[in-house]
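Taken from a larger complex, these chains appear in their original positions, while the remainder are omitted.
Letters A and B mark the chains in the order given here, with residues in each chain numbered from 1 onward.
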Amino acid sequence: MQAVMTPEEVTKLLDAVFPQMHAGGRAYSIDGITDGQAVVRLTATDVHLRPGGTVSGPSMMTLADYAAYVVILAHIGPEALAVTTNLNINFLRKPGPGDLLGSCRLLKLGKRLAVVECGIAGEGEDDLVAHATATYSLPPR
Amino acid sequence: MQAVMTPEEVTKLLDAVFPQMHAGGRAYSIDGITDGQAVVRLTATDVHLRPGGTVSGPSMMTLADYAAYVVILAHIGPEALAVTTNLNINFLRKPGPGDLLGSCRLLKLGKRLAVVECGIAGEGEDDLVAHATATYSLPPR
């Protein structure tokens, strides 16, 4: 599978279709896109944190969904937009302070469905704080 | 399974542990709690919407997670707090305008784990827009 869009192109497209991602400040950014893979960063602001400074579960679910979109769009191009049909997430460990990185890889990019796997870890950490898989319906292209 | 907290008591507790839920305005509220069940309402503000006015996928995931918390806390009481370990959600139909209701029921309330099922539909609608099941780890009580 070959990437056909750059991080800048994907960011511009997603800013238009998901403007609410940046409520509270621009927290999600694309660290990189390679063939079959993408890494998305969450730099948490107050709206993403629980008391004590831990990134909330919903923020991690949002990171997984957004990161999966990034890797799909980067490989199908800007003409079509995927729709999430299923997301399954396991929360493994309490996140520490600092940025979280969602590292996604495309398990399948078919005619009608794409499936993505996403591991979420603190920057520089090996142990995952969460792991998700998700399926997206793709319009005809 | 018998409810041991009122909507007012659960709301007060969750306001303290999930203050970020109300970023952008108080959008989530408890419609009702009965034995084994709870209904939570999402009155979307701008931060919950995609262009065109549709409630976003992450907002529905947040509604499912929050509603599951409500039904669990309402049945175990305020001394302990559950931690989400797994959430699986299927997005079924595009939501229309108007409030969304997350109707949860406890499938299991064990010593160490609780499992909740949550159907999300537009107010007054029969067809679900999303359906989730989730598992929570319970501290000793």
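Odds and ends about this structure:
Operating definition for what follows: contacts are C-beta pairs under 8 Å (C-beta built on N, C-alpha and C of every residue); 3 or more make two chains touch, one makes a residue touch a chain.
Owing to the predicted nature of the structure, the values given are computational and were not obtained by experimental measurement.
A single sequence accounts for all chains of the complex, and while 2 copies are shown, the assembly in the file contains 4.
We adopt the following convention: only the chains that are shown with their structure count from here on.
In this assembly, the C-alpha centroid of subunit A lies 23 Å from the C-alpha centroid of subunit B.
Interface residues of subunit A facing subunit B in the complex, by the touch rule stated above, are 16-20, 23-24, 46-51, 56-58, 61-62, 65-66, 83-91.
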